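Heads up, one of the protein chains got dropped from this complex, but the rest are sitting where they should.
Residue numbering begins at 1 within each chain, and the chains themselves are lettered A and B in the order written.
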Amino acid sequence: MDQAETHHVPDRLDLRAATGNEAALRGFLHGLPGVDKVGAEARVARLGTRSIKTSAKGFALDLAIRMIDLTTLEGADTPGKVRSLAAKARRPDPSDPTCPSVAAVCVYPDLVEVAKHELRGTAIKVASVATAFPSGRSSLEVKLADTRMAVAAGADEIDMVIDRGAFLAGHYGAVFEQIAAVKGACGDAHLKVILETGELVTYDNVRRASWLAMLAGADFIKTSTGKVSPAATLPVSLVMLEAVRDFRAASGRMVGFKPAGGIRTAKDAIKHLVVVNETCGPDWLDPQWFRFGASSLLNDLLMQRQKQAAGYYSGPNYVTVD
Amino acid sequence: MSDKTGADGTAKTTAAKKTPPKRVTAKKTATKKTAAKKTAAAQGSPRETSVAAAVPAVSGAAAGKGTAKRAASASTEASAPKAAPPTSADSGAPEGSNTAASVPAESGAAAVETPTAERYSTRTRLAVRKTYKLYIGGAFPRSESGRSYEVTSAQGAFLANAALASRKDARDAVRAARSAFSGWSGATAYNRGQILYRIAEMLEGRREQFADEVAAAEGVTRASALAQTDAAIDRWVWYAGWSDKISQVRGTVNPVAGPYWNVSSPEPTGVVAVFAPERPSLFGLVSVLAPVIVSGNTAVVVAPGATALPAITLAEVLATSDLPGGVINILTGRIAELGMPLASHLDVDALDLSGVTDPELATELERAGAQNLKRLRRPEPEPDWTADPGLDRIVSFMETKTVWHPVGV
Partner (left out) sequence: MAQRKSSRLPENTAAADTPSTAPTASSVANLFEYAPAPESRAIVKINPSYDLFIGGEFVPATGGALKSVNPATEEVLAEFGVASEADVDRAVAAARTAYDRIWSQMPGSERAKYLFRIARIIQERSRELAVLESIDNGKPIRETRDVDLPLVAAHFFHYAGWADKLSYAGYGPDPKPLGVAAQVIPWNFPLLMLAWKIAPALACGNTVVLKPAETTPLTALAFAEICRQADLAPGVVNIVTGAGETGAALVGHPDVDKVAFTGSTEVGRGIARAVAGSRKKVTLELGGKAANIVFDDAPIDQAVEGVIDSIFFNQGQVCCAGSRLLVQESIEPELMDALRRRMETLRVGDPLDKNTDVGAINSAAQLAKITELTEAGEAEGAERWSPACELPSTGYWFAPTVFTNVSATHRIAREEIFGPVLSVLTFRTPEEAVAKANNTPYGLSAGIWTEKGSRMLAIAKKLRAGVVWANTFNKFDPSSPFGGYRESGYGREGGAHGLEAYLDV
C-alpha cells in the first residue's frame, strides 16, 4: 500500500491553507472526522486483550524502559531529588547491567541545570516543562520567557501546555500562535505539546487539539500534565496516535507521541505499545517517537523484568525507591 | 355506485337497492367452465359466467367521481394521501390536519330529501343497478380476463355479475400494492388512524346498504345482517385506533449490557395477500383487512363468492375515504384460482389464509409461500370472529426492527 496516496485528511496544500487564518483553521479542525467514543473505547479494550508473553514481553519491557521520561514535577522537588532521579535514569536496575537507561528526565525549568549536570556524558535527554505549567494561565511573554529559561539551562526537550481555555472557547488561532511562538523559542530543543486531554474531555476535542498542535509545529504531542485526572487513558492515546499517523500521511512529517500520567504498571505500558504497534505501526516504537511520561511505572517494569529473568515474582524492596 | 349517502347513516335513498332485482338484464350464457367447478365448490363459489367479450375495458374515471379522484391519486401514490386532488368537500381537508373530518362524503345528498319529493312520479321504476368491478390501485377496472361470475342470493336469486379476477389481475393488484407501500407505511400513524376512522365514517353512512348486501349474500335476516354490519363498523373503529398505539405496546427499549441505545419497534412487513372468509362476509372481511393495513402494510384481498357484494361496496367506501389508491386492492372471484399466483408471487411478503377453507389448498398455498419465506397466517379450524381479536392479526404482519446506537459524548 502506498501511503503517499492515501489519507483521509486533506493533502499538503490544504494543510498550509488550513492555517492561513482563523476561519480556515476552524473549518479544517471542525472538518476532521468525528470520533465515536464507544467505538474507540471498544477498540482499545480489544487491543488490551492482546496476550504479550515470553520473548514479546521481554522486548516490550525493555522498550518501555527505554521510552520513559522519568519525571518529577513537585513543588517539593530539590536538587537532591533530581540527582537521585538522574541516577535511576542512568541505571534503573543496579542489580542488572543489561537493563537499559530511560529516554529522558523531566523536571521543572529551575532544575534543568541540575539534571543536565547529572546526566552529562549520557544519551539521556533532559526535558523541562514550561509555559506556566501546568495551568498555562499566563501571558505569552511569561510563557516564552519560561521556555527560554529552560532552553538556556540546557533542556533538550520542552513540554509546553496549550491554553485549554482558548481552545475550549474556540480561539484556535490563539492556541496555534502560542504553540508556534513557543516552538520558535525552543531553538534546537524538541517541543512536546501537552493537550491536557482531561480538560478537553471529548475525543473530538482531543483529535482537533492534536491536529492543531501538529499544524503549529509540535515535534511531539502529549496527553497530560499529570496534574489533572484523567490523565493518559488508552482511548485518548488511540485517538492521538491516529492523529500522528494521519498527520504523517497528510504532511509527510512524523510527530512523536507521549502519554503521560496514570500509566503505573507494566501491563498498562504494554497495552500502550500494542496500541502503538497496531495503530501506527512499528515506526513509532522507538524512543525518538514515543515516550511514557511516568515515575512509578519504571519500578513495575523493573519488577516484571526481574521476574522474566528469574522466573519468580519480584517485590518492591528489590527495586529502588528514589 | 350509490351516491346517496347520508351523513347520519339513515341513507333512505339507498332503499331502492333492497328491491329484489328482476332478472331483466341477466343474460346468462351457457358456457359454464366445468374445470372450475370442483375448486369453486370447495370455496363455495357461485357459478361463473362470462361477460360479453365486446365490453371494453372501463377506465377508472368511468366508474364514478370517487374513482376518478382515486385514479388520479394512484398515479402519484408516492406522495400518499395528501396528494389526492380536492375534488370533493371532504378531500379538500386532508386527513392528518385537525379540520373537520366528518364532512359528509357527498355534500349534495341532503338535497334529495327535501319535501318537494311529491312533485316526482311515484310509479314503480326500474332500479339502476351497479356494475361490480374490481378495485385495484384506487380504480375500478373489470377483470382483464373479461370474465364475471353470477352472485346469487342464498335462495338462488340473481344478485349481480361480479368480476371474476384472473391471475393477471392479481399481478396488477400486487404491483399497485407495492407502489402504495412506501407512501402508506411512511405516513404518520396519526394520519393512518384518521384515514381508517374516516373509512368507518363512510361505512356507517352505507350501513343500510351493507346490511342489505350481507342479508342477500348470506341469506340471514336483515336484523342479523344489520348487527353484523354494526359489528364490522365497530371493529374497524377499534383497529383504526391501534395505528398510533401498536408501536408503544409492542415496541421495547432493550436494556443491553453495554453503552448502547437499543430500541425495537414493529414495522409493517410489506404487501400482504389476504384471503377473506366467505362467512361472515362483511365482518370477516373487515376483521382480516383492517389489522393488515392499520400498521402500514398494503393488501391484496381476495373476496370470494358472494362476499363480492359487500367487498366492492367497501371498495367504494375506501375510494371516498382518503385512503391512497393501492393500499387495499380487492379481487373478487375464486380463492382456488387466485391463491397460487398470490402465494407464489415473490413480491408478496405475507399471506393471510384465513378464508381458505380447503385444507389441501391451504397447505399448497403455504408451501408455495415458502419460496420467499412469506409470513403466514394459517386458517383457523373454527374461527370465532366475534371474539376479542387481540393484537395477533396486527402483529402477524409486522416485523420487529431493532436499532442499536452507541451512547457516548
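Note that in this section a contact is a pair of C-beta atoms (placed from the backbone, for glycine too) under 8 Å apart; a residue touches a chain by one contact, two chains touch by 3 or more.
Here the structure is a predicted model, which is why all the values come from computation and not from measurement.
Engineer: For the chain not shown, which residue from A:Ala17, A:Ala180, A:Met254 or A:Ala309 touches it across the whole complex?
Structural biologist: If we include the chain that is not displayed, A:Met254 is the one touching it.
Engineer: Would you mind spotting which of A:Asp77, A:Asp283 or A:Asp322 touches the chain that isn't drawn?
Structural biologist: Result: among the candidates, A:Asp283 touches the missing chain.
Engineer: Provide the residue numbers of subunit A that touch the chain removed from this figure.
Structural biologist: Contacting residues on subunit A, toward the hidden partner: 1-8, 33-36, 38-40, 42-43, 46, 49-57, 59-60, 63, 219, 242, 248-249, 252-254, 273-274, 277-278, 280-283, 285-286, 288-289.
Engineer: Just the residue numbers, please: which parts of subunit B touch the chain that's not shown?
Structural biologist: Residues touching the hidden chain, for subunit B, are 249-250, 252, 254-258, 260, 262, 264, 269-270, 346, 349, 359-360, 362-364, 366-367, 369-373, 375, 378, 390, 392, 399-406.
In this text, only the chains that are shown with their structure count from here on.
Engineer: Which integer distance in Å separates the CA centroid of subunit A from that of subunit B?
Structural biologist: So the centre of subunit A lies 72 Å away from the centre of subunit B.
Engineer: Of all residues in subunit B, which touch subunit A in the complex?
Structural biologist: 258-260, 406-409
Engineer: State the interface residues of subunit A toward subunit B in the complex, per the touch definition above.
Structural biologist: On the subunit A side, the touching residues are 36-39, 41, 201-202.
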